[in-house]
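A single protein chain has been omitted from the complex, and every remaining protein chain is retained in its original position.
Chains here go by letter, A and B, matching the order in which they are written, and residues are numbered from 1 within each.
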Amino acid sequence: MTTGSTGRRSPFASAAIYLAAAAIALYSAFPIYWMISSSLRPTQEMLTAPSLVPSRLTLQYYYSLLAQTDYPQQFLNSLVVALATVAITMVLSVMIAYGVTRQRIRGKKAIVAGMLYAYMFPPLLLAIPLYTMFALVGLNDTLLSLVISHLTMTMPLGVWFLWGFFKAMPFELEEAAMVDGCTRLGAFLRVVLPLSVPGLVTVAIFAFLLSWTDYTFALVMIGSDANKTVPLGLASMIGAFDLRWGDIMAGSTLIALPLFAAFVMLSRYFVQGLTAGAVKG
Amino acid sequence: MTDITKTGLVTRRRVLQGASALGLGLAMTGVAAPALRAQGGRPIRFLNCETGRDTLAFFDRIKAEYEAQTGVEVVVDSVPLGEAFTKITNGIRSGTPYDIANVGFVGHVLLLADEGHIVPLNELTDPYEWGNNILFPVDGKVYWYPFDYNLSVIYYRKDLYEKHGLTVPDTWDGFVANCEATVDGRQKGCLFPIGSNGATNWMSFAFMWAEGVELFDDAWNVVLDNETMKPKAAAYLDFMERLYPTMPPGAIQADYATVLSNIVGGTIAHGPYAGRVLEAAERDNPAVAEQLDIMPYMDQSGQRKAVSHGYDGWVVLNTDNTGRAMDFMRWLTTDRLIDFLHTAPVHFQPTRLDIYDNDQWRSNPLISKYSGQIETMRRMVSDDSMLVTSIDTQGPHPDTRPGKVFEAFVMPEMLQDKLIRGLSSAEAVDRAAARMRELVG
Partner (left out) sequence: MTRWMLPTFLAVGAIATLVLIVGPALYAVSLSFYHMTSLTSEPVFVGLAKYADVLSRAEFWNALVNGIVYAGVSIVLQVVLGIGFALILHQPFRGRALVRGLAFLPYLLPTVIAVLTFKWMVDGSLGIVTILMDDLGLPPIYWFETESAAMWSVILISVWLWTPFVTTTFLAALQTVPSQLYEAARVDGAGPVRRFFHVTLPVLRPILTVIILLRGVWMFNKFDVIWLTTGGGPIGATEHLPILSYRTAFALFDIGAGAAIATISFLFLSLAVFLYFRAFPMEDDA
């Protein structure tokens, strides 16, 4: 089975591969299909005899979710938190990674190793002290507290990834620019950053993904309805008095779709990030 | 579930200052603590926990009406009941108290009353006649205005009873037989939650109360495992073990909503819940709605019936705004109470007996349609032979101790010890009693 693309296959092997591929596709995608189809299925059909394909489609859950619940607010909160996390992560990790790669200092390995190590912290080892600190300074239950918590995951990730990226970039490029009269900052802004766009996009994507999908930190940091993010809001729908699977599946679909769309458009960055072992999951 | 505590740690500041100095740097990120609301002439702050859509719309409407009539602004915050008490105490501590709040535990009412945070509401409650076991007065003072009973009763399917020739059972044997008779493929006999959650606490133990089990004696000693109670509690566990095979998979995960969707979806013949079942069935599955009726929980031998309450009420806090808050409460509980109850017409089962005869209340289409069930529910709270109780109201008088037993899920764990771990009933009871002593001892 480990042949490259060169081997000839018997019809039997071919059939086996198509079968296996179909099994992989079904295994990976069926739950997602079921989520989406449940969000479009009339309640009565859902309660009685759900068939594999809905007999009729409805948008009622999307309507009720958007018009009659806090979902739009939660979606906005998630978006604000994720975008702020991405922006701050980018600035901080670019500065640290670039500084570490280009400045001659002792123990730079220790810094990068420390980042990797920080990446291993149990979320609760940070969540408990962060929560008590936020309470002390009156920041508890705010979106900002969530952004700061997410930075504890995204910043080490960004530094680690960009460090590898900057390290691979030839120093001569900057030197040439500086010889041409650029300051170091100028060389950094005009030469290094533009060349780093693929790395930056990858970090941005994964920082967004981490923040957008986080439940654990949100559970600890956020108390009030007004500040809930979508994962937290969806989770509390299930403990509510009235179960609306349709609403929950519609809410899930709405939060998953932007991720799928981003994946389709940017899949090469995803693979790049993953193969660099970049993302926590 | 457990997100009860989001409390500040202000008093720890002195001791932990050194260690948290780094954390204080976070404050430099530019966002200061939320500004304190100015005192005096401030709006009435109202904490609501009824988060149904119609109820939320009701509060939006009446706060505008009240402001138009009196010029007094009302701010309503809505949170799930599980978070309410923390909100209330946080507000008190941080100097921004709520003036009126929704409370779902008598234990919490007592805690607040003990510390002088809430004021008696006798001027609002005294004029009326109330249902059984709902006001919980302390030395004659009533500290809350209960607005619903939320009785957990057993719903059953009339059509299935007819089909199988069953009658409403009076004994555990009869109930088990009916559950077994109605199992048919994916159609199951019943569903009673057994997981460590509020739903189990509320829905699964009234059989045991009907059998006469009590958790505490008059001196607050745990008596669950004494010679009178233990056989009864063990018999209850044996009974649940017989019911368990008639349930669909998932009783351990079942929450309020699971039971609701199973009853409404018609997949179980018996299931516990309050009036919301009828509202949800009307909305999602009218064919089943026609076939639902209710019965109380019964004991082993047909002597006694019980229902479990999950009441809710409002308290008025002792603040600089109490006078205005009382005015608002008077208006809410006289001029607007019926409108409020109509936002979940069958589910908000009235606590005041006069409401059951109120024409405006009865005019609601769902209430008139289900008048039979409502009459049964009324008898449950006015007939003294019916036991109305719950884990958190056990004991000789209202107290916070049974609340701890409730919140630590001691009783659900007793069920799990029996049904999942397979301990003997006697052992499961012993473990539960030991756990209770640990909690309240």
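Here are a few things to note about the model shown:
Here is the rule we go by: a residue touches a chain if its C-beta (ideal position, glycine included) is under 8 Å from a C-beta of that chain, and two chains touch if they have at least 3 such contacts.
The structure presented is a predicted model; accordingly, all values stated were derived computationally and were not measured.
Remark: the omitted chain is touched by one listed residue; of B:Pro43, B:Gly174, B:Pro231 or B:Pro248 this is B:Pro248.
Touch with the chain omitted from the figure is made, among A:Ala84, A:Leu139, A:Met155 or A:Ile222, by A:Met155.
Although one chain is not displayed, its contacts with chain A can still be listed: residues 1-6, 14, 17-18, 20-21, 24-25, 27-29, 31-32, 34-35, 38, 46-47, 49-50, 52, 92, 95-96, 98-100, 102-103, 105, 109, 111-112, 114-115, 117-118, 120-126, 128-130, 132-133, 148, 151-152, 155-156, 159, 167, 178, 183-185, 188, 209, 212-216, 219-220, 230-232, 234-235, 238, 245, 248-249, 252, 255-256, 259-260, 263-264, 267, 270-271, 274-275, 277, 279-281.
Although one chain is not drawn, its touching partners on chain B can still be listed: residues 1-5, 7-9, 11-12, 14-16, 19-20, 22-23, 25-26, 93, 185-186, 188, 191, 195-196, 247-253, 258, 261-262, 265, 267-268, 413, 416-417, 420-421.
Definition applied: only the chains that are shown with their structure count from here on.
Centre-to-centre separation of chain A and chain B, using mean CA positions: 39 Å. Taken in their complex, chain A has these residues touching chain B: 43-44, 47-48, 68-69, 129-130, 132-142, 144, 148, 219, 223-225, 236, 238-243, 245.
If you check the complex, the residues on chain B that touch chain A are 1, 3, 6-10, 12-13, 16, 20, 23-24, 26-27, 29, 31-34, 51-53, 77-80, 82-83, 86-87, 197, 255-258, 260-261, 264-266, 276, 280, 284-285.
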